[in-house]
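Report on one structure; see the data block that follows.
With one protein chain removed, the remaining protein chains of the complex are shown where they sit.
Now for chain A:
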Amino acid sequence: MTTSSFSIEMKLTEIGTAVKGTNPREVIVAVAPAFGKEMNKTIMRINHASVLREILSGIEEQGAVPRVIRSLRTADLAFMAHGAAKMSGSGISIGLQSRGTAVIHQRDLDPLTNLELFPQSPLITLEMYRAIGRNAAMYALGESPNPVPVVNDEMARPKYQAAAALLYLKECQSLVPDQKPVELKAEFLIKD
């Protein structure tokens, strides 16, 4: 069975409020309020299941330990990821919005800075999500990864800006004010 001939199903189970981790090999992936729930595809209609699986695979392949949490009080990429970094045992986190925008963050940084930012969601491929997971794991393990090459397309902005804004608004409808992030258990099922 090759990668093109199967579908991946994802089951995200909420298992209580997320707590600060102690494992120094840990990388937290913070997903946005609607991720894999009210919304299930990115702006390019890539399944959230495939996106999250690639990121988690990238982390596992490097020998780090992935954890997934859902941010509820904010859908802002920087603050989601920075909050998660502060909870991560290694201080490294990945922020992931439903439309596909991603960031790698570190707890000592200012919220609006980052280690690596992937701002143009329409241009991020599954291979890049794998590489994002890999790099985050390498930062966590104290290695020096080369930044994931960011593609830039000046036409992406005019073409997708409206859709991106709508997707963000939709995401914001799932916000729960003043609610702490919840820990998620991510399971993947592969079907023919």
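Here are a few things to note about the model shown:
As a working rule, a contact is a pair of C-beta atoms (placed from the backbone, for glycine too) under 8 Å apart; a residue touches a chain by one contact, two chains touch by 3 or more; residues count from 1.
We adopt the following convention: contacts and distances are computed from a predicted model.
The listed options are "Polysulfide reductase NrfD", "GntR family transcriptional regulator", "ABC transporter permease" or "Diol dehydratase reactivase subunit alpha", and the UniProt record of the chain not shown names that protein "Diol dehydratase reactivase subunit alpha".
Contact with the undisplayed chain is limited, among A:16, A:142 or A:177, to A:142.
Touching the chain that is not shown, out of A:42, A:62 or A:98: A:62 (per the contact rule at the top).
Touching the chain that is not shown, out of A:42, A:106 or A:120: A:106 (per the contact rule at the top). On the side of chain A, touch with the chain left out of the figure occurs at residues 1-4, 6, 57, 60-63, 106, 108-109, 113-115, 130, 134, 138-139, 142-147, 188, 190.
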